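One chain of protein is taken out of this complex; the other chains stay put.
Moving on to subunit A:
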Amino acid sequence: MAFLELDGLTKSYGTLTVVKGVNLSVDKGKLVCLLGPSGCGKTTTLRLIAGFVPANAGEIRVGGKTISSAHSTVPPEGRNMSMIFQSYALWPHMTVFENVAYGLKLRRLPQSEVTKSVRTILSATQLLPLENRYPGELSGGQQQRVSLARALVIKPEILLLDEPLSNLDANLREEMRFEIRRLHDEFRYTTVYVTHDQAEAMTTADMIVVMNDGRIEQAGSPEDIYERPETEFVARFIGGTNILSGTRGDKDSVVGEGGLVLRCGSGSTAASGKTAVSVRHHDIELSSAKPKSADTNVTIGTVTRQIYLGSHRDYLVSIAGGETVRTVAPVNVAIPVGQEVWLHFPPEKCRALAQ
């Protein structure tokens, strides 16, 4: 049963509508990632869930109870959620211990219980030796952990994370991704995680929700999103892809402008007019001789760029019809720029996109 439900949630500022009727259900204990480019409305959605901004239309329900609607908004302090902010928002005038203990003190727990809970969470986040430091005396990664500990210690019904890793350097970011997933597996809080980084979403999420222009483009497991994108936007945003446009041919095939016929193993084509096919870079087979087996899904092109990247070579090939296809090939397939080359698009890797 869905624990957190967004129902037709809408938010506008003046004439600008930033969240346009979002519907979403999150099961208890799941980690869902809102993923999208900046300005897609994901952070506003998160702040709507937190209660920092009131909704213009639609509802937010937690466990069946409405907490936000056009008429009333339960204030953030009444929602029993907690949040990790992009800036961490650690209170600089309080020590690590005081930062973490603050939420518990508000709940008027006895001092001994506060100390016990804080110590427990500090050891879970490996912060115990630092409990008397001030936030200004911690490294970025340590501040991030304090922020996590402070959010987790109050045992929230829902945990919200707003691009929590964007201020960390690359190595630390990768480490913290696994750390967040580990803590989620340990504590199992229902979590909403906002990010624009697809690798972050892939590592941490049970469900990825791709947002664009205030709407949900697609929601599903990481596998769904990557292997079965439903729109061109999702295909492009999650992992690089080639989008080849054309018109619908017979059955499940699409005819490109240069006459290339692509048989698609999955997806759906638009009934009429333009339609598109997505093929991931590494799914295209590149060879100097024409492949024997296939008579569809094969075309000839000219190499316009070839880059040696150590583990593989990265090719740009321009094909008939003026389209350019990007593909990767093993290091030993070295075809110089200007030479003709054959491309094979395996049907099971071609995904037809109606929109």
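In the analysis below, a contact is a pair of C-beta atoms (placed from the backbone, for glycine too) under 8 Å apart; a residue touches a chain by one contact, two chains touch by 3 or more; residues count from 1.
Throughout what follows, contacts and distances are computed from a predicted model.
Assign the chain not included in the display its UniProt protein name, restricting the answer to "Protocatechuate 4,5-dioxygenase beta chain", "Potassium-transporting ATPase KdpC subunit", "Iron(III) transport system permease protein" or "PqqD family protein".
UniProt lists the chain that is not shown as "Iron(III) transport system permease protein".
Which one, A:Thr44, A:Ser69 or A:Ser117, makes contact with the chain that was left out?
Checking the options A:Thr44, A:Ser69 or A:Ser117, the one contacting the hidden chain is A:Ser117.
I'm checking contacts with the chain that's been left out. Which of A:Thr45, A:Ser68, A:Ser82 or A:Asn297 qualifies?
A:Ser82
For the chain that's not shown, point to the residue among A:Pro135, A:Gly214, A:Gly246 or A:Gly301 touching it.
Candidates A:Pro135, A:Gly214, A:Gly246 or A:Gly301; residue touching the omitted chain: A:Pro135.
Quickly run down the residues of subunit A that touch the omitted chain.
50, 52, 74-83, 85-87, 89-93, 102-104, 106-109, 117, 120-121, 123-124, 134-136, 150-152, 154-157, 160, 186-188
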